[in-house]
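Right, chain A next:
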Amino acid sequence: MITGTGIVKTFKQRGKVLGAREVQALRGVDFAIPKGGAASFIGESGCGKTTLGRIIAGLETYDAGDVVIGDVPMSPLKPKQRQPHFRKIQMIHQDPYSALNPTRTVHQTLHAPLSLRARQTGRSRSWMEERAAEVLSMVGLDPGSVLSRYPHQLSGGMRQRVVIARALTVDPEMLVADEAVSMIDVSLRLGILALLKDLRERLGVSVLFITHDVATARYIGDDGELYVIYRGQVVERGPVDTVIADPVHPYTQSLLSAIPVLHGLELPAEQPVEPLESLDESQSDEGCLFARRCPFRGERCASERPLLQVTEGVPQEHACFYPERRSVIARPMSEV
Partner candidate 1 sequence: MSVLLESTATSAAMRRNFWSGVWRVMKRKPSRLVGVVLMAGFVFMGLFGPLFYGDPLPRDPSMLTRPPSWQHWLGTDDQGRDVIALVVTGSRYVLLAALVTAVITVVLGTAIGLFSGFKRGRWDTVLMRLTDMKLTIPGLPLLLVLSTVWKFNSAVQMGLVLGLLSWGGVARAVRAQTLSLRERGFIEAARGLGLSTTHIVGKELLPSMAPYIAMNMLIAITGGVYSQVGLFFLGVLPYESNNWGQMLNTAVFRSGALTVPSALGFLLGPLLAILLLTLAIVLVVDAMDEIFNPRLREE
Partner candidate 2 sequence: ACSGGTTDKSGGSGGGGGLFTTIDVNRPGLDASAPANPWHPKGNSFLGYNAMKLGWVKNHVTDPNQFYPAIAEKWEIAEDNSSITMHLQPNAKWSDGKPVTAEDVKLSIGIAYTQGSTAFAITPGAAGAAADVEVVDDRTIKVTQDMSNPSSKFARGVLDSIIVPAHVWNSVLPADFWEKLKTSRGTGDGAEKAREEILAVGQKVLAFKPPNDVSAGPFTLERVNPGEALLLKNKNFFNAANVAPDQVKFLNYSGNEQIWNYLTAGKLDQSGFVAAPTDVMNRIKQAPGSHLIKGFSPVAVGMAFNQSKKPYDNVHVRRGLAHLIDRQQVTKVASPEGGTAAVTTSGMHQKPAQEWIGSELSSLEPYAHDVAKAETEFKEAGLQKKNGKWTLADGSPWKVTMHAPSGFSDWISAQENIKSQLIENGVDAEVVTVADYPIYLEEIAAGKYDVGFWLMALGPAPYDIYQRLYGASNGWTNVAGKVKHSPAGKAGNWMGSSEEIDVEGVGKINPGELTEKLNAASAEEARPIMSQLAKAANQDLPAIQLWDYVNTQFTNTSRFTGWPEQDSDLLRLPAGVWIQLGLVKKKQ
């Protein structure tokens, strides 16, 4: 179980003598991912998804709130002490090419964390070799042909699998996949998604999935939760299918409306929301963060900020004063 409570992160544009600029990347994010569970985060560019992922993976510090791994809160610990805990959470990067050292073969790449582990647990060299082959098989690669290759000799999908295999060498409890499939060819995407789901089921690894393609969130597992982030705040949270099918927050609705309709396979939505204008970062922080862009804003929105809450008749949590279910996504032809 990995939980986060009220995580806040503010970036200061550093350096210049006068006037530092501040960016509020996260404004108090709560989340909870049970062991073997899955959570997907969506939101438009710059809403803080990557930042959150990096914080959870221990690669970034945070200003307030806390990450709790198992039942150990991280804040009181010194950086050195946090390390073993954060090692249970492994990050899968968006760009599989840069995530692998071009000067090292797959064998060398896997060897380093394995030998560390072997040293810690007093295991032998042969264990390392076995384990290397094992994790590669786990991600669907043939150890024999892959081990001696350099990253540039692998395709994007294979590289991403190697990255996942490397993460598996330390027996992680959670994988943080930041846009893990967006740079992979369309035809190969599903393979990686299936792999992540498979790992969850077989190894009990939980998966934190960050994406801008909502559809992919469904492929991590149907028991997963979907978090919609807007400007560093979670505005809607609930089971994936529920949120997709019956979004209540206008922002979620806009986001889903923006997904292209596959004419020929799908029919346009019944209540689509007009596309939003692009995000303007310099907007004021007063009231609801979404108020300025919101097509359905009410009078409370300008002055008061809604918090994530459960309201009557709405299965998912949301941060809106006027939640209303709208069917904004396309319908499959087959249903009609």
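In the analysis below, a residue touches a chain if its C-beta (ideal position, glycine included) is under 8 Å from a C-beta of that chain, and two chains touch if they have at least 3 such contacts; residues count from 1.
Candidates were picked such that all candidates are chains of the complex that A comes from, given by their letters.
All values derive from a computational prediction rather than experimental measurement.
Candidate 1 is the partner touching chain A in this complex, chosen from 1 or 2. Across the interface of their complex, candidate 1 is touched by residues 57-59, 83-84, 86-87, 89-91, 93, 95-96, 98-105, 107-108, 112-113, 116, 129, 132-133, 143-144, 147-150, 152, 163, 166-167, 169-170 of chain A.
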